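Removed: one protein chain of the complex. Kept in place: all other protein chains.
Moving on to chain A:
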């Protein structure tokens, strides 16, 4: 396999890893995939003292930025929000001269507690997941990043040990490889509200 593809940065944020099932398995896959730099933010900054220079350098060194996190109160865990607040500085990521990370891909990888049918107008959560992620989508837009719809596992709490989780985890591996090897059909992806293991628009390589 070629190593010349895109370099992927997975920023993993999960404060309650003691109880994590789905994200723990997803993290394993990301760790093992060649070409992926895996960062456990809560391990690196347990006291929230983020090294901004280091994080900005990491962004510069990679082509694909992945936020992998469980949805907490319709948002990212606190440390990942802190990361956004500090690392995506004016003059670096946006604003005057802030073009340092423009053109890179931005991919949320999200697990939710509620099942898919909760994320509908009028249902329990009243908004589609994609709408709830509007803040980070717009953050990506403002930074000139190309936003890829979130790779999503609904009802992650009930997924432990199930076939559904296995499929999703295996799909995550294929997803990361496709991103790395530029085999993800980005335009096709744009047409989908969220990505799941069975809707990944991966271009199968012509077996040349």
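Here, contacts are C-beta pairs under 8 Å (C-beta built on N, C-alpha and C of every residue); 3 or more make two chains touch, one makes a residue touch a chain; residues count from 1.
Simple rule for what comes next: contacts and distances are computed from a predicted model.
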Subject >> Hidden chain of the complex, named as in its UniProt record, picked from "Carbohydrate ABC transporter permease", "Spore germination protein", "Sarcosine oxidase subunit gamma" or "Monovalent cation:proton antiporter-2 (CPA2) family protein" >> reply: "Monovalent cation:proton antiporter-2 (CPA2) family protein"
Subject >> Candidates A:15, A:128 or A:173 - the one touching the absent chain >> reply: A:15
Original post:
Where does chain A touch the missing chain, residue by residue?
Top reply: 15-19, 40, 42-44, 46-47, 113, 157
